[in-house]
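A single protein chain has been omitted; all remaining protein chains appear in their positions.
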Amino acid sequence: MNIGILTSGGDAPGLNAVIRGAVRKGIREHGFIFTGIRDGWRGLLEDDMYPLNEVDVRGLSGRGGTILGTSRTHPYSDGGPEQMKKVMAERGLDAIIAIGGEGTLSGAARLANDEGMPVVGVPKTIDNDLDNTDYTFGFDTAAAIATESIDRIRTTADSHHRCMVIEVMGRNVGWIALHAGMAAGAHAVLLPEFPVSYDQITAWVTSAWDRGRAPIVVVAEGFVPAGLDEAVSDKGLDKHGRVRLGGIGEHLAPIIDERTGIETRSVVLGHLQRGGEPTAYDRVLATRLGMASIDIIAQQKWGWMAALSGTSITHVEMSDAVDRLNTVPQERWEEIQILLG
Amino acid sequence: MNIGILTSGGDAPGLNAVIRGAVRKGIREHGFIFTGIRDGWRGLLEDDMYPLNEVDVRGLSGRGGTILGTSRTHPYSDGGPEQMKKVMAERGLDAIIAIGGEGTLSGAARLANDEGMPVVGVPKTIDNDLDNTDYTFGFDTAAAIATESIDRIRTTADSHHRCMVIEVMGRNVGWIALHAGMAAGAHAVLLPEFPVSYDQITAWVTSAWDRGRAPIVVVAEGFVPAGLDEAVSDKGLDKHGRVRLGGIGEHLAPIIDERTGIETRSVVLGHLQRGGEPTAYDRVLATRLGMASIDIIAQQKWGWMAALSGTSITHVEMSDAVDRLNTVPQERWEEIQILLG
Amino acid sequence: MNIGILTSGGDAPGLNAVIRGAVRKGIREHGFIFTGIRDGWRGLLEDDMYPLNEVDVRGLSGRGGTILGTSRTHPYSDGGPEQMKKVMAERGLDAIIAIGGEGTLSGAARLANDEGMPVVGVPKTIDNDLDNTDYTFGFDTAAAIATESIDRIRTTADSHHRCMVIEVMGRNVGWIALHAGMAAGAHAVLLPEFPVSYDQITAWVTSAWDRGRAPIVVVAEGFVPAGLDEAVSDKGLDKHGRVRLGGIGEHLAPIIDERTGIETRSVVLGHLQRGGEPTAYDRVLATRLGMASIDIIAQQKWGWMAALSGTSITHVEMSDAVDRLNTVPQERWEEIQILLG
Partner (left out) sequence: MNIGILTSGGDAPGLNAVIRGAVRKGIREHGFIFTGIRDGWRGLLEDDMYPLNEVDVRGLSGRGGTILGTSRTHPYSDGGPEQMKKVMAERGLDAIIAIGGEGTLSGAARLANDEGMPVVGVPKTIDNDLDNTDYTFGFDTAAAIATESIDRIRTTADSHHRCMVIEVMGRNVGWIALHAGMAAGAHAVLLPEFPVSYDQITAWVTSAWDRGRAPIVVVAEGFVPAGLDEAVSDKGLDKHGRVRLGGIGEHLAPIIDERTGIETRSVVLGHLQRGGEPTAYDRVLATRLGMASIDIIAQQKWGWMAALSGTSITHVEMSDAVDRLNTVPQERWEEIQILLG
């Protein structure tokens, strides 16, 4: 069999480890041939690909990024399934491994289920927002980088007796904020799933301050304060009618400053969280998922993806994984609240 | 309630985070009082303890080691349960949180089950050898340090065209070697659970060499080569009658060198793996386990401990966790073999 | 002698190591007594201080921040020298060690030279902008963090075929950008000392792109493009009349994007660069400078500070160190240009 492999959507630490795991296992266990598809679905639509040999995946387990390149091209754009089928036929591709997030896996599920294409998936999102898998690779690295960064920033907060607001990734779900906030001992943790009021934020900050601590606020980029008219916020204005400059962190800092009288600064970690070498945890997870994608192909379970359940790698239907967001559950929110303030 | 808390056995990254999680939650949710017991069971036997307040656990989530100190004193030594009951009564201690590995938890289970003492546990082992919990805190950090170290050593192996043998922790189980070996892309991974012959080791090394790679061998300290008379090895001699100087790594290096003709060196990572700041993963796990131990106390489930199952913290009987070693299962061994050579 | 010690101005990795070096040496070699002054000159003006013993400086060599706290209070504010003399007399302080940057050392020089106060200095600036010392502590750590961050961000630039603009600290001098840019192999490095045109920036970016590289632009926060009317830039507008949102990085990214057609994003590293554990290099430098400040006191060289010259710690007059900025010299600028593009 000739297996096409592509990485799609935002960069995540561990993509290269997935590729290596799949290619190594496919060649060694099944004698498969591999084709590297450039820049996600774009490469499949535009027939931009090349043979991928064992030598190409050497030393990749710890390397950040993806040797295949990535893009946000949608599989249903520019000719879509018909065009991809044509390219696959011409290239002699027997199956596709699509490594990507919610958008990619939704597309891949439709290609498999509706179009009958031989597509399997490997879930990838640093936000950890996919359902039916305990964690996705890239998340542990992102949480680790965020934690290290908060550790660094905290010493300066202490030296200057300041409150620091650190904005981390997480547009729809707060997993990075939750884990980094718990790991770094933050005094306020703000998640998209659980709007809290300015009063509550102020209370946490003040409580830490009163105990002699420089308050640390970790906020997911998608957090919206309770009471803030979302329509207004979408216009980039806060409730005072001020321009929202650089996201929620920059929004919150002056408000906390004003309400508490504590000098407050914000930092946006941004792209730091999705690049660079994966943690050992993510390397192992990504390698195992890549290897498992070969089992799924060998069993011709089109439309399925590899997933993590406890310590085991399992197979789940992609359509189930993208059915709903993996949000932070109520009990985790309650758990961390005890540590705040 | 007045809760005594102790850490026992070998150091592990995350001990302080457990203490902080338990104390924070106990005080804030239940109004408990805490007593820090020094150096594990020794402090309880000798009445060496002090009040532990919220201020004492500040900033501990990321700090390595244990503020309580640890020792290998066994709870059944020097007066044992009777003496401990006496101290507890005098001190007014209503429950004990024992944070420790197989030995500690076995002892704690007996104290609870046989002596009727109010003891709960939190599992700790960097080796990850405890059953009934997916992972133990400290393991992720140990695997991460081992991985980073192998990454470093590999560049030198490449520059000098050498084979490097890296000995990692794991007396009875090979989890650190398995994860670090997979994460770092080792060419041979040797686990206590699965003896392999010198011929097999040589074959992996030679295969990597023939593909132009400097071979990397990761070996758990408890690995014994198949065919090696254990009695002999216990005498510190290898099968050639040579002195076994510094463990299995130093044993294997000259044998590989001799058999393959490839210059081979060994490195023992040793204590590097059990000290220092915990990873973000271990900080979160340790914090959650510490918090969960308070729930177990509140429910008066003496003899139970906190554990990890998937993404959830659960309660399990300590006697179940220590019943058998959590060894690397056959499927994980098969999984990694595909990547070797 | 009773020595007051204070840290002033922005946080820098190594402040605690200076304090430890000074206190250890002062106590052990001279039997000095130490007084910790809180939050820089503020503590001296307001008599906010406490005895600093050897036990207080334990374990500080590797800890980020400053145990004394810092502020931007100027020594000539609020009563100034007279008030400080009064406090010193009441407290029995015989000398002051002032650890700080250009502003602090200028003030300290005046206090010593004009007011006859017994003040010595230790230079501190992560920007490395002080003259008469080869390097200042904090700079190596800042450059290291910036380098690591660029390494991380680069993998994502590669995966997405993007240009990334990374803004680092350096309001007046470009040392961090120069060193991090060289260490991380950036394709464009933009320094406050050497304005270059948009055309030149675009040329470097395009050249890297044409060789198949995702272009990396490292820009010091104080860089101003040649041809940009500074008056305009000060109003927060760029030459197109657009709002300058978050500094020079955010200014440049859309311009590069527009001119080259390469998708371009920016990241501001900000406070990450001034917090956290110092590098080994900075710990050694800071410790030695702290120790040397005791020699300067013992020799009663008021108005002098410790400095680095080659591998030696020397004594220089503070007024000389702040006379002019330590800017990146022409030869270093020529040196790095060969590597750009």
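To keep things simple, chains are lettered A, B and C as they appear, and every chain counts its residues starting from 1.
Criterion: contacts are C-beta pairs under 8 Å (C-beta built on N, C-alpha and C of every residue); 3 or more make two chains touch, one makes a residue touch a chain.
What you are looking at is a predicted structure, and each value in this text was computed from that prediction instead of being measured.
Taking the complete complex into account, the chain left out of view touches B, C. Residue B:L272 is the one among B:M1, B:L272, B:A298 or B:I338 that touches the chain not shown.
Of the candidate positions C:D127, C:D140 or C:E317, contact with the unshown chain belongs to C:D140. Contact with the undisplayed chain is limited, among C:T156, C:T279 or C:S293, to C:T279.
Set against the missing chain, the residues B:D129, B:D151, B:D282 or B:E335 yield one that touches it, B:D151.
Subunit B meets the missing chain through residues 7, 10-11, 13, 15, 39, 63-66, 69-71, 145, 149, 151-161, 164, 245-246, 265, 267-268, 270-272, 274-277. Contact between subunit C and the unshown chain involves residues 20-21, 24-25, 28-29, 55, 58-62, 134-135, 140, 143-144, 146-148, 151, 179-180, 182-185, 211, 213, 279-281, 283-284, 287-288, 291, 309-311, 335, 338-339.
To be clear about the criterion, only the chains that are shown with their structure count from here on.
For the pair subunit A and subunit B, there is no chain touching both partners. Greatest centre-to-centre distance from subunit A is found for C, with centres as Cα means. One finds 29 Å separating the Cα centroids of subunit A and subunit B.
Distance between chain centres (mean CA atoms), subunit A to subunit C: 34 Å. Centroid to centroid, with C-alpha atoms defining each point, subunit B and subunit C lie 41 Å apart. Residue numbers of subunit A whose C-beta contacts span two or more other chains: 151.
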